[in-house]
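A selection of the complex's chains, in situ.
Chain naming follows the written order as A, B, C and D, and within any one chain the residues start at number 1.
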Amino acid sequence: MNAEAKKSSNSFTIMNELVLPNDTNVFGNLMGGRLMYWMDIAAGIAAGKHCNAPSMTASVDNISFKTPIKLGNVVHIEAKVCRAFTTSMEIHLKVWGEDLLHQYKYESNEAYFTFVALDPNGKPREVPPLIPETEDEIRLYEGALRRRQIRLILAGKMKPDDALELKALFNL
Amino acid sequence: MNAEAKKSSNSFTIMNELVLPNDTNVFGNLMGGRLMYWMDIAAGIAAGKHCNAPSMTASVDNISFKTPIKLGNVVHIEAKVCRAFTTSMEIHLKVWGEDLLHQYKYESNEAYFTFVALDPNGKPREVPPLIPETEDEIRLYEGALRRRQIRLILAGKMKPDDALELKALFNL
Amino acid sequence: MNAEAKKSSNSFTIMNELVLPNDTNVFGNLMGGRLMYWMDIAAGIAAGKHCNAPSMTASVDNISFKTPIKLGNVVHIEAKVCRAFTTSMEIHLKVWGEDLLHQYKYESNEAYFTFVALDPNGKPREVPPLIPETEDEIRLYEGALRRRQIRLILAGKMKPDDALELKALFNL
Amino acid sequence: MNAEAKKSSNSFTIMNELVLPNDTNVFGNLMGGRLMYWMDIAAGIAAGKHCNAPSMTASVDNISFKTPIKLGNVVHIEAKVCRAFTTSMEIHLKVWGEDLLHQYKYESNEAYFTFVALDPNGKPREVPPLIPETEDEIRLYEGALRRRQIRLILAGKMKPDDALELKALFNL
């Protein structure tokens, strides 16, 4: 493909959804699975904006749900590709709940999804490199290598000893 | 209520959705009803941001669907309150389709929804006045009176002769 | 096509739906977007009965929601083609809510949807002319020209001065 | 309750639905479960019109699906209470598929649903007697006893020897 590099901001995607009764558990809180469904759609749109090709979810990193989002509140999702590898893209997502009646916006979670781009035969294809610009984008870009090593180790595809970036996490 | 006036930009809401098989007709085009469902959610979120109260759809102005949005494309909706009346708000929506594979974004339609704010007993309640700022917001703000007269005439609540703003449209 | 004219009654379509939790807002009232979704399906079936071809929503006229329809109530929709133009059809819809427990049926709204018929390549194709029969059908048939002029003006495709039918509305 | 008897026609309910992609199996035919979902809603509306109380499905008689309904076709359901017992109602349903493009309407199936009316505590409550009027309604009314005996035998609540109406079926 040899595609031209693209800026991180190019893939920026905003999604707003309303929490309806069927999205909630007995406490009237948004179910985690429903939220991940929306996050996956948002991540997929961001990935598509970057690679201009069909793509699909390859992996999802650890997600920790902080504050439950209530029935009738708004789910606000922001997604952005933070690094491109040969055929895959790491997408960073931030999720907030928003109680419009009390003008109160609260963090729900932060996550990293990895999508792989596909050619018309469904085989992985190259994606354009990513250029981070803001301080925040650069921080996400640099952390991507470390997160990728965790993924490879957890998937049994890399030996912990070879994970140089990750070892830094343990100050070794 | 006697609420403080709010800026138009305060209610700005972005929504992105993916067109899935069940959203489409036999041609693989997004059905108008499904699109209006999403537009109503987006308009409701914008209204909630402005009035910080529950609100519901009072009316929808003429919508003309220009270009059909295809299966697998993204629906991009932008909504913003463009004028507040005593207990109601007019929300302006712009809708685009986006073909990520071909990096092609096209206008689908433009619409005006009117929402009314409700108190805990379900009765209309006052909403804060709206302050337009940009040239575009001022144009939408000023056109709102004319559109309101069309609505009142069409609903049989105003005599055409009293619709001064509207008459201007006919250069009378 | 040169199709044989059809009666208005030929396209008459009845739809009944039950308002379920996910169709409602925090007040337990049917959301406008969900109702428009059902109206679009009903209008599409009526259009299909008239033109016997695939068709899609071209425009929706001003809709004013009078009485909210409550959770657990029935939505009763009646749709009928009221006029055919070269490749498009205007469909008239009436919507009632029905509280079966209290044997209480109430008007929700009235609307006009315009559908365009499509050939296998997705291009507009001719539709059969429409023959109104009852007094009501004739009234709807005659008003269709005026509503069409409003649509064309609102879509910027007709100058107000050329809208002869519409000018009658303002007693000019 | 001591309620006044009601005519069969009073509960007549028509439902039209469009078969969308998610309603179909790999052959593009409407799935039986999705159709039964719609039939249950239609039967519940008919039951509600008769008893003006909440009611729920008590049983469904043998359903035989004749002709599959295709993707994009219309499902046309007609439901009517055909007999009322002390606290329950038998509803007769007829279902057609309709191919609007070829103006072809075909029978899909015929079914009997039994609903029981409930008081505010969820206990069975009396329903008004039913008055059949047309020849067809009288035939359905009279067959209801026989079908009820089949139900009671199949549910193990009646001994076959006591099913006098049913024995007639076997010419004994």
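Please note the rule applied: contacts are C-beta pairs under 8 Å (C-beta built on N, C-alpha and C of every residue); 3 or more make two chains touch, one makes a residue touch a chain.
These figures come from a predicted structure and were not determined experimentally.
All protein chains share one sequence; of the complete assembly in this entry, 4 are displayed, while the total copy number is 6.
The criterion applied here is as follows: only the chains that are shown with their structure count from here on.
Our note on geometry: chain A versus chain D, Cα centroid distance of 49 Å, whole angstroms. Per-chain Cα centroids separate chain A from chain C by 42 Å. Chain centres here are Cα averages; for chain A and chain B they lie 30 Å apart. Multi-chain contact residues of chain D (touching two or more other chains) are listed as 72. Taken pairwise by the contact criterion, the protein chains fit none of the simple patterns, being neither a path, a ring, a star nor fully connected. Contact residues on chain D toward chain C in their complex (touch as defined above): 13-18, 41-42, 44-45, 48-49, 52-54, 72, 74, 100-103.
By the touch rule above, chain C contacts chain A in their complex via residues 21-22, 24-26. The part of chain C that touches chain B in the complex is made up of residues 25-27, 29, 31-34, 36-41, 44, 54, 56-65, 68, 113, 118, 122, 150-151, 153-155, 160-161, 167, 169-172.
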